[in-house]
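Omission of a single protein chain aside, the complex is shown with its protein chains in their original locations.
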Amino acid sequence: MEIKSRPVRAILYVLLLGYAVITVGPFLMSVATALTKTEHLPLLFSRWGIPPEITLENFKYILKSGDFGRWFLNSVIVAGLGTLAKVFFNSLAGYALARIRFPGREFMFWVILATMMIPGAVILIPQYLILNRLGWLDTYAGLIVPFTVSAFGIFLMRQFFLTIPVELEEAAQIDGLGRFGIFWRVVLPLTKPALGAQIIFNFLGDWNNFLWPNLIARSREMYTLTVGLQTFKNEYYSFWNQVLAGSMFLTIPVIIVYLFLNRWFIKGITITGMKG
Amino acid sequence: MRKRWVAILSVLLVATMVLTACGGSKDSGQSAGGEKVTLRLTGWASSPAETEILNKLLEGFHEKYPDITVKYEPVNADYDKKIQADAVAGTMADVFYMDVLWAPDWIDKGLAIPLDDYIAAEGVNLDDFEPSLLKGFQHGGKTYGLPKGYSTLGLFYNKEMLEAAGVSVPTTWDELREAARALTKDGVMGLAISADHARFVPFIYMNGGKLFNEDKTEAYFNSPEAVAAAEFYVGLVTKDKVAATPKALGAEWAGDALAKGKAAMVLEGHWMIPFLQEAAPNLKYGVAELPAGPKGKSNFVFTVAYAVSKDSKHPDAAFKLVNYLTSEEAQRQQIRLGLELPSRIAVASDPFFDGKEDRQALIAGVKYAQPFQYTKNQAPYVDEFQKALERMILENADPKTELDKVQAKFEEIMKK
Partner (left out) sequence: MLRRLRSQKVQEIVTAYVFLVPAIIILGTFVIGPLIYAIYLSFFDYDILSPDTMRFIGLGNYREAFRDPVFIRSVINVFIYAAGVVPTQMVIALILALMVTSGIKGQNAFRVAYFIPTVTSSVVVCIMFLYIYSRDGILNHFLAWFGIPPQNWMENVYTALPSIMLMNVWSTVGQYMVIFTAGLNEIPDSYYEAAMVDGAGYWQRLRYITLPLLRPTTLFVSIMSVIGTLQLFDQAYLMTNGQGGPADSTMTVVLYIYKNAFGGYFRMGYASALATLLFLVILLLTYVQKRWFGEEVQY
């Protein structure tokens, strides 16, 4: 609904800018604090958040004392491999459910729909016990494998495949392509927007995940960035400027990706609704 | 283009499998023949300096026993959860730190093995250890760990503030309250105290109460002595208004409040000494024994032992390591780091401690201290205890009602 009145528009701008300050402000405050020397911390807010002297000490301290490099790498491995596997497997299953006729299809679809309703928190304990049986506690496998398929993702991909005209596939079949060939060369390229949104959201979800790696990663070298940062905050005598400097390792990559791909994010969230 | 994607994807999938396989193999060293042995040692390090000296000690150990190699795997946060997860998975390190608080649970659940045979074989004399420390790791007449060091609580105070207020160092509860009153001014609180059972329990003993009977089948959390102790401790904050929690003073913990000059006195342990050196190098502070209560002195002693795990395939070699790390020469090196006090009585009179009044006050406390320990399955009722203190201090809840809840929880747990 358009609003034309000029004074009302002016008020709208003020309100919108005000809220932008609320959402972006804490990040600016964090950056400012991360650039401040410990002895200047008490002064910061009375100077409107401008540090008396800008320092990179805190970042140097982080690089020296934490294992942030290793944790960063772990996060990339876990989120990267997990996302690729998930998007691939979800698409495969979604495609079979959307396009191939086979006995048991209705049943499989129903089971997957029902699985979507199982909350992650409820199955935490058995998952842990099963991983223990498999000897996967504190391993990459334990961090990645349980999340390489998601019922919700399968459901979404199935819905997308249903919107693609069957004729294309029939033409490909006549050209002699097998099912996998059709899936890989014809159908998947047509679902690029859906795939893109899924990749972004799954990567983000895995990158930011805390509960699971906090339970499974037990040794320092297996921590992901989220767990490592939380650990760093609680050990030794850490100061706000150091902790906030550490949190930049987690935030800045995401914000950079987000700023470049924000259209995809927005598209993704309208496609997928709640699930991030 | 598409071919390349297939290639990338297959490489990634293979990589997952390889990583999976790598991650899976976490065995300790080869054992066959009993010649070359690799031991894993796990614990936590409170500073990089601690890791350094431990590594130096481990080199010394390897020189003495060339056939035994030690791999040190420190864990910092959530150490107890890591140990429990390893215990479930059957992958515990051979030698591990056992905190006195967790010892009853870990001994009961068989995480640590009894060391008596090895103690006899290596000829270790247990009488050389401070008895109140060793007691925390003994159960049913057996010894499950050798203490590596300890700390008691002390009254840490800001010397300049006390001088300026003309207050002498308090030695009794009444003096503590009056000193705190005189020191509370100009935005400084006399005393910073935490809503923490690890600080409060000694006050019960100072008031003539106790937590348990001899075999720990009964508890007395809500005894009149305990309630009166709570009234005094909590009252410093709620009634007398001469103390506050560290967070209320804008500090992360009590030590931080002293370092930042927001409190004049705190009740903390030996860990304050390295902390203050780093966080407030110019602060002039003193340490005194905890002020005595109506029924005398008491204290809590925090200690950690080296223990040998149920999963160790070389318990005899593992004990050699325990013995080496708790030996007199090792402790004489470690005390110079200033991180903890020595568990061996002989080392407490090392010339290093001459003239160090701060440490002397903490050493004095160990003679009448209780170990910082409850019973097995303590977590649920100790949590309740912790929450009771939070409610008393932060919500002004009634001490008797709150301690009744702790007692009820204890009885519920013990009935199971």
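The first chain written gets the first letter, and so on, giving A and B; residue counts start at 1 in each chain.
The definition used in the following text is that a contact is a pair of C-beta atoms (placed from the backbone, for glycine too) under 8 Å apart; a residue touches a chain by one contact, two chains touch by 3 or more.
This structure is a prediction, so every number in the text was calculated from the model and none was measured.
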Residue touching the undisplayed chain, where the options are A:58, A:139, A:191 or A:226 | A:226
Sole residue of B:54, B:98, B:111 or B:169 that reaches the chain not shown, by the stated touch rule | B:111
With the full complex in mind, choose from A:56, A:166 or A:211 the residue touching the hidden chain.
-> A:211
Touching the hidden chain in the full complex, which residues of chain A are there? Just list them.
-> 1-4, 9, 12-13, 15-16, 19-20, 22-24, 26-27, 29-30, 33, 42, 45-46, 89-90, 92-93, 95-97, 100-103, 105, 108, 111-112, 115, 117-130, 145-149, 151, 154-156, 159, 178-180, 183, 204, 207-208, 210-211, 215, 226, 229-230, 233-234, 240, 243-244, 247, 250-251, 254-255, 258-259, 262, 265-266, 269-274, 276
Since one chain has been left out of the picture, which residues of chain B touch it in the full complex?
-> 80-81, 84, 87-88, 105, 109-111, 195, 245, 247-251, 377, 379-380, 386-387, 390-391, 394-395
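Criterion: only the chains that are shown with their structure count from here on.
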Can you give the whole-Å distance between the Cα centres of chain A and chain B?
-> 38
The answer for chain B against chain A in the complex is residues 2, 6, 9, 12-13, 15-16, 19-20, 22-24, 26, 46-48, 73-78, 81-82, 85-86, 88-89, 256, 275, 278-279
In the complex formed with chain B, which residues of chain A make contact?
-> 65, 77, 80-81, 84-85, 88, 132, 135-142, 144-145, 184-185, 218-220, 222, 230-231, 234-237
